[in-house]
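Handing you this structure, nothing more for now.
Omission of a single protein chain aside, the complex is shown with its protein chains in their original locations.
And now, subunit A:
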Amino acid sequence: MEAHSRMQNNHNNAPHPTLSVAITGSGGSGVVTAGHMLLQAVAGAGYYGLMARSAGPQIRGGESAAMLRIAPRRVDCLDDSYQLLIALDWLNANRFAEEIPLTGDSVIVCDPAAGEIPPEIATYGARVMEMPLKELAKGIDGGRINMVALGILCDLLGLPQEAMLAVVEQTLARKGEQVVQASQTCVRVGYDSDKPLSLEAHLPAVDAPPPRWNISGNEASGLGAVRGGVRFVAAYPITPASEVLEWLAPNLERLGGSLLQAEDELASINMIIGASFGGVPALTATSGPGLALMMEGLGLAVASETPVVVANVMRGGPSTGIPTKSEQSDLNIALCGFHGDAPHLVLSALDIADCTFTTEWAVRLSESLQATAIVLTDQSLGQARALVDPPRRAPAGSGRRTAPPCDEPYLRYRLTDDGVSPMAIPGTDCDLYTADGLEHNEKGTPSSAAQDHQRQLDKRLRKLAGYDYGGDWARISGSGEHCIVTWGSSAGAAEEAARRLTAAGTGVRVIAIRLISPLPVQAMGEALTGVRRVLVVEQNHGGQLFHYLHSLQLLPADAGLLARPGPLPLRPAEIVARMTEEM
């Protein structure tokens, strides 16, 4: 378990101080812009950070919330509560009450001119600091409330004012000098204004900040795709996956590839199969409803051994469900949605930066094994933005094994030891063949002979089951007799919960599974060695990973399950509480 020790160092065990702040406001008040600028200023000050956002039900221009967590080291989940809430106004802000938990120590900054604090928020009993946001902005020619708020936040959070002024300059330069000046004045006024209250916690200064990236999970998935070599994408728009496509469309073009907006997901999956048959690594991005439509096509990819990757950004299901909110409920369909015996890869990204690593790895594995891969991320990763360590590169694999020209007799589905057969790319002399979703013999000729079916099924299983996936199958941290097993975006909250429990004296290890299928069963068994209590943590209603692991007989009979559906994020405290019960 060399990987085991390497991974352990990824996280420092001591819980570190973090600050969580939320900004809310009605449509047009500039909440999201302010959030992005704050995150950039946080970056400029040398910190790490995470920003999630939430919006009301309106298609356009409704109220929104930006939720940030700032830390001197990387953060992979939102905190249990917020130290600071600044309301640009209160219109419909009650809708965010559940998403933005406050405590008695929290500070609410709001403008008395904006009216009463909504009861759903007032009930938290937080301290209130009234500030004349509107009046302060009005006093400045071209002044805006959100910019004044940024100045206030900057001061309260202990960020250097220069960092914020620089971000204003950067972000607004294209709007002209006047706008920049006005906004910088707002920031200064907010920064210098009298503040009767202050936050309890403070972030330590960072001396030599390491290189960091500012990236969203969906951008990170797009980057992973092109890092893996993807040069063709076909897709149909769907929330919350569209940003993967928006990032890929212009960038694929620059890289000599292309993105085709398909008429539906039935088309997009078959389009990428066609492109990959042509030798060009191909991917599509979608969410649950789209994945459901793609299942027949995915079976074709498996049977014809045409490598393709689906980046599935999960949202609340079933059906149209909760399109804008996160949930980890597509594991079942990803694992079991295929008809027939169809071995394939299912991976999950463990954090925002890991969307790059895992997507690249999926493409590399898919190409090396001529296999179908589904990468599960979700809305909470995809549509959130973070300051992260630059993601590392995935193992390159062997690349697609192609057939040399005139490889006589050319057998497309040759029964090889490792199950991978050289693929002739159209254009290659002599090796003409027909790829087929009908069961076939080695040559590719349709066959319903029992022997051919058995051999091809064996071969397609062998190539996945026999591959050495190395140590990246999971991120394993901590040690002790108690273990949390988790996957995907839940990893962040689970790992933080384990660090807290460990700091409090009970060692807890976490196995965050990246390669869910085929799960390296032996390595999983080893990772669980010495564990007495297991708690499976995931954000869905049915305990999808829990049942899968039971089906593989990997869990002790008394393993616990914390399965909580979306839309609210899993928070470390609820995992700590549940784990404490288990213990």
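Convention: contacts are C-beta pairs under 8 Å (C-beta built on N, C-alpha and C of every residue); 3 or more make two chains touch, one makes a residue touch a chain; residues count from 1.
Keep in mind that, in the parts below, contacts and distances are computed from a predicted model.
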Hidden chain of the complex, named as in its UniProt record, picked from "Cytochrome oxidase subunit I profile domain-containing protein", "2-oxoacid:ferredoxin oxidoreductase subunit beta", "Peptide ABC transporter ATPase" or "Transport permease protein": "2-oxoacid:ferredoxin oxidoreductase subunit beta"
Options A:Ala113, A:Leu255, A:Ala449 or A:Ala504, residue touching the unrepresented chain: A:Leu255
Option touching the unshown chain, where A:Met51, A:Met164, A:Met314 or A:Leu387 are the choices: A:Leu387
Touch criterion as defined above, residue of A:Gln178, A:Thr434 or A:Gln454 at the omitted chain: A:Thr434
Residue among A:Met37, A:Leu165, A:Ala285 or A:Leu300 touching the omitted chain: A:Leu300
Residue among A:Val226, A:Val309 or A:Val510 touching the omitted chain: A:Val226
Candidate in contact with the missing chain, chosen from A:Ser29, A:Asn270, A:Thr286 or A:Ser517: A:Asn270
Interface with the unshown chain - residue positions in subunit A: 40, 43-44, 211-215, 219, 223, 226-227, 231-232, 234, 251, 253-258, 260, 262-264, 266-280, 282, 296-297, 299-300, 304, 387, 390, 405, 424, 426-438, 444-446
